[in-house]
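Removed from the display is one protein chain of the complex; every other protein chain stays in position.
Note that the chains are named A and B in the order they appear, and that numbering of residues resets to 1 at the start of each chain.
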């Protein structure tokens, strides 16, 4: 069966069957419990290398043949993993050079997972050899619907091989060492290089101060990781080009530009572990729900098609600050949130709790007690049933007229650069303040980066877009010219892609589009703030304040305090057929909500539902075959009413209608 | 003189005479001041190696002969140390491999103390050689009453020799690698070992995630340290089997299972440095007194006989967060607390302040000024006088019908395992909450581990007994069957001795004894709580909450809040002739006090004194030769009345009566 042909949402999870090979009683019971819970897919082999190849060159796949056949006979599909995320001890005993070297230049000893060097050719050979054996044997097995390459790819190596590859990468990027010197501004502190050979990756006891270098090493390693991934993809694809591939992403700061990586995949997958009930206001789940939705919206936006929720827990993780149990109703609600946001699956890590090792207490479907008389198992069964009822959603898309620019290069650059505040540069928080304001306005939001297309959107918001990649300013200019609304904020357009400052007042080359020039940026202390009036209301702003010279923009609001009282806080500039808005400071949420309410109206972008924001209620939409599914989700424990529709605590209502 | 024959409590301390060999004036003055202060014992040679053997193979003991004779002539006994806690620089200059290797695999350079490798055979040879020279010369000296082996044994090495010894230890424990694989659940993350040779001790840049391995390394090193100790014991015992041995323990988390170690010793010794007057409520010393008493009760319980308070300070330590001076009266009170708890001595580190190096400002009896006209010296004299009056107490025991289970293996396992909360798993705090409730009920409490006998106790409390060692569940079952009261709490009986989860609902194999099955454990955030009613009062509980299915127990209290309102919070189960109590959450102190008040009454265990808890007053008891000594100690600065007896601030009254 091919993934695309399945007319159902997927329900299932990682099934680490190699842990139970000596327990046929458990394997039989698992099949019974899976069917009862409406499980139609399991992921096999994520960490099975040591079982496939217990000793170098000695292979065992019979056990997998058997389980795969049993699953197929019982109507359960298989997502087959390549096992490169975990290595057997014998391999490192014999080839210790496979292990990663940290930035302190110390090589890892054997242990844990996902800590090999992506430059290591021997490990690549081993991995590709294993992948080919798996693909040869299973690529055409009817149960297999998808390849799951490696697992939660993560981290960076600094070994000699990586240094060598980095220099090759640099040479390809800069061509000459003089180009690199200019971009790194290496005259500073006398760091002018004569040769690519002189360059080392950053180290706590070496270079930490050249931001261009630090960024390039992250980019190099991101590219190297993708190259490793591509090798695995090619290996398995060779045996059956019709089985699509994915890899499970899990973090925006994993050492890889995951938006770039998504372009290599047929299907995007995501592991989501929100810390439910652990917010600062424990009665409200809104904050946690937003955090989860942000990840989902990102995944959906990358290809404009549904993604898979590859991992989640029906209970609790085992490594949170506080491992609180999911309250009754939350498992259903959080599963629905994923589906509402564009997931075509709800999958768990893992089916059955391991008896030992690191994650033995991580919430699985079946616990150590093996019982089906548990709250968790009943919750999973209920989700299984509802997913079955929602089969028609499989493949349904979401059309967004609004995009939020969340850019890996910009994010990393802001982290590295020195200015504003020593710690806590809060880029993520600021992005999410804008995201929340848009979500509260009940529009669908795509999360894109500078490399993606701007066409087709009516409004794009780009908070704190410090770094402009090549072409970005031109894309913004054209977007506005052609009628779009572009929202830029303080500290935008300061540096080029190598963190080299532009020789101008920011935002670079867009002074006419936004109608202002930023002379300085002030920072306030914790507890300090400024205020401004907007549409008759007074709002607070904190932390960052651009001090801009007007260059034609209409000043919608001016600062009321500090020595820059009277200077623009919020401006609007008509340019071409569109509008450039500039938010020169970091305003409170209720301003952002009102601001986007007004600009969305100006852009003619309708909300999914015609309602002011109802506290704790999230609204999402999916569309397919002329039908629209509107999800109304109440993250409060008490009832809420939206547009006359009452939602009980933690309830999801799905409104289905013709478009 | 043999220690056992001495009919007096000991008073004295570490006398680092090698620091003053060029000062005969000071040595003479010391003898005078010791006698005036009622000092009857000093410990010699703790760090004297460099003076014994200033160059390899060149030995000097004449100075020790002389001082030992002088002491003996002046009626002062000697505890003779082996100097293995500190090595001379020449030794490491020549044999750097003696130094410990940290878990980051970096070997120590010369410096500090107690940082050798316990696997190193050369160091063992050197130590045993030195011990034999000392024993040969002094084991039959009349002044010597006790051997003091090494000093505050501490810490863990990860060198190659230790890795090799660890593998031998593992092989002996598990016999086959498959047994180890099963217990470590090494299929997880593909960590299946083929051979013991593949195993390395945990490392920050290697394995941190296999809890069974981490535990085993701690056990291995604990055993190795004890083996090192045994070597020294055998060496000195060979020259006079009648001189008993001890070593000074000082910490429950020193890298050694000290309860196990105590079984090797004739006499248990303890170093106690409570942070007096530095509590959160500086007017009350109760908390600090409890902390100190816990250590004393532990020491007394290990052999059921008196122990030695080997180190303490009459003034202040030099390395506390705040080095506050002991207030007037506190030195007497804290000395009496030790005696009341079963100590047969009050000893100091050290007699005279060093003029230089790390501890020169650590409070000693005689300060740099050498004066006897100091508050500290007067306080020490007063203690000497009172100890002399209490000579009849020498050897008096304490009979406890109550035991608290505080288990090294369980403690370490809770620290390593992943679940509940990321930091601050608070096992120690929880144990001490139960300890305090028992102490407030004025009963004697033994502190025991899972390996010790349960017979003879009427009530045993085992808070958070996460790990059941082999035989534990059977011992608990038998204890209850035969009429005992056993108190178990949340998160108990989850894993076996290798941190492998039992395939059941906890507590493992005791669902009938306690009449319940635990399905899940919830964790609340800081500030959140639940409540329950018990005997008409409402109590709060925080942090941890077992969600249990009833299995026959009587529910004494049910939760009042959260989605598990109505589920059991406190249960009672009649089993055999006894009772199993289960406290499913972490209740506030006043509940525990009341709960133990009731269960002690049910068990027919009388208090030492028939009184409700009087704020700040601790009561302890020792018994000998048909006489009972009841210590009433007031840790408040103001007067307290207990059973009609008034205690002034910081006063200790001792009631002596026939049994």
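The rule we apply is simple: a residue touches a chain if its C-beta (ideal position, glycine included) is under 8 Å from a C-beta of that chain, and two chains touch if they have at least 3 such contacts.
Small disclaimer: the values here were computed from a predicted structure and weren't measured.
Q: Of the residues listed, A:29, A:97 or A:207, which one is in contact with the missing chain?
A: A:207
Q: Using the definition of touch stated at the top, determine which of B:354, B:451, B:542 or B:611 touches the missing chain.
A: The missing chain is touched by B:354.
Q: One chain is left out of this view; which of A:419, A:554 or A:638 touches it in the full complex?
A: Once the missing chain is taken into account, the touching residue is A:419.
Q: In the complete complex, the non-displayed chain touches which residues of subunit A?
A: Touch with the absent chain occurs at residues 104-105, 183-195, 197-200, 202-203, 205-212, 417-423, 498-505, 517, 519-525, 528, 547, 563.
Q: Even though one chain is hidden, which residues of subunit B still touch it in the full complex?
A: Counting over the whole complex, subunit B touches the hidden chain at residues 16, 18-19, 47-51, 54-55, 83, 86-90, 93, 102, 106-113, 278, 282, 315, 318-325, 327-328, 353-361, 367-371, 374-376.
Going forward, only the chains that are shown with their structure count from here on.
Q: How far is the middle of subunit A from the middle of subunit B, if each middle is the mean of its Cα atoms, in Å?
A: Those two chain centres are 49 Å apart.
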